[in-house]
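What follows is part of the complex, with its chains left where they were.
Labels run A and B following the written order; every chain starts at residue 1.
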Amino acid sequence: MTRRIITLLTDFGIQDHYVASIKGVILGINPNCTLIDISHQVRPHDIHEGAFVLANASSYYPKGTIHLAVVDPGVGSPRKPILLVTRNYFFLGPDNGLLSLAAEKDGIKQAIVLGLRNFFLPRISTTFHGRDIFAPVAGHLSLGVEPSRLGNKIDSWVEIQLARPSLRKNMLVGSVVHVDSFGNIISDIHEEQLSRFTRGRRFMIKAGKISLCELKRGYWEAKKRGLMALFGSGGFLEISIREGNAQKILKMKRGDKIRIQIINNQ
Amino acid sequence: MTRRIITLLTDFGIQDHYVASIKGVILGINPNCTLIDISHQVRPHDIHEGAFVLANASSYYPKGTIHLAVVDPGVGSPRKPILLVTRNYFFLGPDNGLLSLAAEKDGIKQAIVLGLRNFFLPRISTTFHGRDIFAPVAGHLSLGVEPSRLGNKIDSWVEIQLARPSLRKNMLVGSVVHVDSFGNIISDIHEEQLSRFTRGRRFMIKAGKISLCELKRGYWEAKKRGLMALFGSGGFLEISIREGNAQKILKMKRGDKIRIQIINNQ
């Protein structure tokens, strides 16, 4: 029989006992599941960053995978613990937008507010629902418990509002959505959107203090330590330095604008 | 059949080949066990920190789990390699106190000094007993080898001496036992001890340069960036900042005192 996979994404870091406590609780319920860390290095309390990483990693997992995610500044407050059942996956976590990007990408079929305490740990702290609520529910889900047994259906949940690239006269304006650990600056401008906008016309990319007039096909096309624009592995425009760290030079952060401008006089 | 779980806790970091060498040795003996990292980011040589993290994470694991822990400044010296068999678990590591908090919490049934070299790697370095002694013993244990076959019984082992909160006239004095990666400052004052001490009377909490007059029930009760005292997920008093890092403000470290004082004039 195939073992059920449970992935974990948190902002708990890897120094303390928090992540290991979650894993212990899950393995206590289902010792035969496979646990995979997506990341525990989400910036503390940064729901947007967590949502981005989850949305980018989760879709590579096989059907039936349970994605447990906890970036939860409102832990213990009335914010709801939820389960989003999507076309291929189960997403478990706080109802604060963290799950929404990934779940909507996969297509939400059912949303449930976790409410049946018999699936939780006996004693629920106010600060660690990852261990006390989400971990045991993930364990039971992985054993085949029906989602509908875990709580009541809900019709709405918190969604992260992402700015989408906007079109102005002769200009496409996108935003930085993530800076990765290599220092690559990743935007929300997709390859297809850019080509629909430029239609073969010449253009200039403005990012922070620099302008770039062409797209590279891969890092190797730039010279060493050279800045470049290219489409990254997710299909989105990114600013990079070959064998270097673009972020250290450009100091851009999430939300900063990246502008594509058509060059008229040819 | 249920797969045997082996957890790992070290101060080896995750950059080098050390942890992976341990895992390779274990999997070479029992390729079907489940390996779980508790933490490899214990501060180098900090036995107290390792003991704290191990004691807080280990008890969430299912019965039969093998906990292998190596924070071992005395590696290669006459300090003994030991196995502590407890009510639910097996604890393997150096006899320097690292295992004692976790093992005593679970109830020690048997203590053994590892001595039979046929369960070790053929060549034993003086600097890496995690790989050469503890890993192969963990592998054999996970296959069902009887503890008594691994060495001779011993009657005593090194224990970590933790200061316990002390009662002075109208004051309960505890200590910081851990600062987590969020910057939460965790004390050794348990919820029950505090309530026995205060018996409903008003009190003031003094930690570093600040005083707090009330306990919050969860982070959400404080205002953003507000300092607060509350009981953390282990039931102990901690000083936190909502969506912030209390450690960066208070600069407290392990061993620093936290005082609870009864306010008499009401």
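Heads up, the rule we're going with is that a contact is a pair of C-beta atoms (placed from the backbone, for glycine too) under 8 Å apart; a residue touches a chain by one contact, two chains touch by 3 or more.
Predicted model only: the values in this text are computed from it and were never measured.
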{"item": "Number of copies constituting the complete assembly, 2 shown", "value": "3"}
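We take it that only the chains that are shown with their structure count from here on.
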{"item": "Distance between chain centroids, defined by C-alpha means - chain A, chain B (Å)", "value": "31"}
{"item": "Touching residues (chain side chain A, partner chain B) in the complex", "value": "12-18, 20-21, 23-25, 27-28, 31-32, 35, 44-45, 73-77, 125-128, 131-132"}
{"item": "Complex contacts: residues of chain B adjacent to chain A", "value": "2-3, 5, 7, 14, 34, 36-42, 52-54, 56-62, 65, 178, 180-182, 217-220, 230-233, 235, 242-243, 245"}
